[in-house]
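Missing here is one protein chain; the remaining ones are kept as they sit in the complex.
For clarity, chains are labelled A, B and C in written order, and residue numbers in each chain start from 1.
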Amino acid sequence: MTITVKFFASLREQIGTNQLKLTLHTPLTMEQVWTSACPNTPLPEYLLMALNKEYVQADAIVKEGDEVAFFPPVTGG
Amino acid sequence: MTITVKFFASLREQIGTNQLKLTLHTPLTMEQVWTSACPNTPLPEYLLMALNKEYVQADAIVKEGDEVAFFPPVTGG
Amino acid sequence: MKIAVTDQPLNPWKELANHEALLKDQAGKWGGLATFIGTMRDYNEGETIDALWLEHYPGMTENYLQRLAHTAHQRWEIVDTLILHRVGQIYPADTIVIIGVWSAHRAPAFEACRYLIEELKHRAPFWKQETCSQGCRWVTTNTPPYSAP
Partner (left out) sequence: MKIAVTDQPLNPWKELANHEALLKDQAGKWGGLATFIGTMRDYNEGETIDALWLEHYPGMTENYLQRLAHTAHQRWEIVDTLILHRVGQIYPADTIVIIGVWSAHRAPAFEACRYLIEELKHRAPFWKQETCSQGCRWVTTNTPPYSAP
């Protein structure tokens, strides 16, 4: 099963890509997706995460075709 | 000594004039000015008063050439 | 700082744009503008209102608004303030009042803007007379004093 993982802002620069495709063999939590996508980077302390464009917690379950996003605290307005 | 007395809004209609000149023989308080200007009308409960275009209390002293105004609670904005 | 009372129609967008253009020297210094635009409703206390007559006390009203603006500038960190108020005969959907507060940050802009409209309604010498099917009546409900945060 394939999912899309997106990174924004400083995290995009740190990871070095804005998007990658990940093939999973079993359903994972958001936190496990982070570890699969960025095996060498520990989970940042102030990380925000979204599943299919909705905020979720680290234990949310990711399924086939989902869009996952990781990003730093927001600073708009 | 002569002073000007102004009335606004519903009070102007009630008194029947927007302005009158009053000749005083001695300094009066705002409340005494009201009684001289409107001898038949008791002081309204929610009356506001201004002396030379500044809010004052009923015991403020009126002097030669002053402009006195009486009006109801305000309702602008 | 601009304060005005006028018997001419007020276009809020034009007034705000014109005033902001005067602040050109300070462009980049403010990060927030909070505005309040008061408009005539066509109803009040359950009744249809056809028109409004707005009376003021020439001289005292302007002085009072000027003092309010000064107080706001002392109390909050503000770049500039605009207060415009219509008088005379007005009709539903006409603009009655325009308040604008420019500030480096949004909190003082919001707080000063709210303070100005509340104090204006509570104490500035304006009086409204409504015209409805039953004739004319003076509005009597005064706005209570405001305690700013």
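Methods note: contacts are C-beta pairs under 8 Å (C-beta built on N, C-alpha and C of every residue); 3 or more make two chains touch, one makes a residue touch a chain.
Predicted model only: the values in this text are computed from it and were never measured.
**Q** Which of the chains on display does the removed chain touch in the whole complex?
**A** Result: the unshown chain touches A, C.
**Q** Of the residues in chain A, which ones touch the absent chain?
**A** 6, 8-10, 48, 50, 53-55, 69, 71-77
**Q** When the complex is taken as a whole, what residues of chain C touch the one chain not shown?
**A** 12-14, 16-17, 27-43, 92-93, 104, 106, 109-110, 113-114, 117
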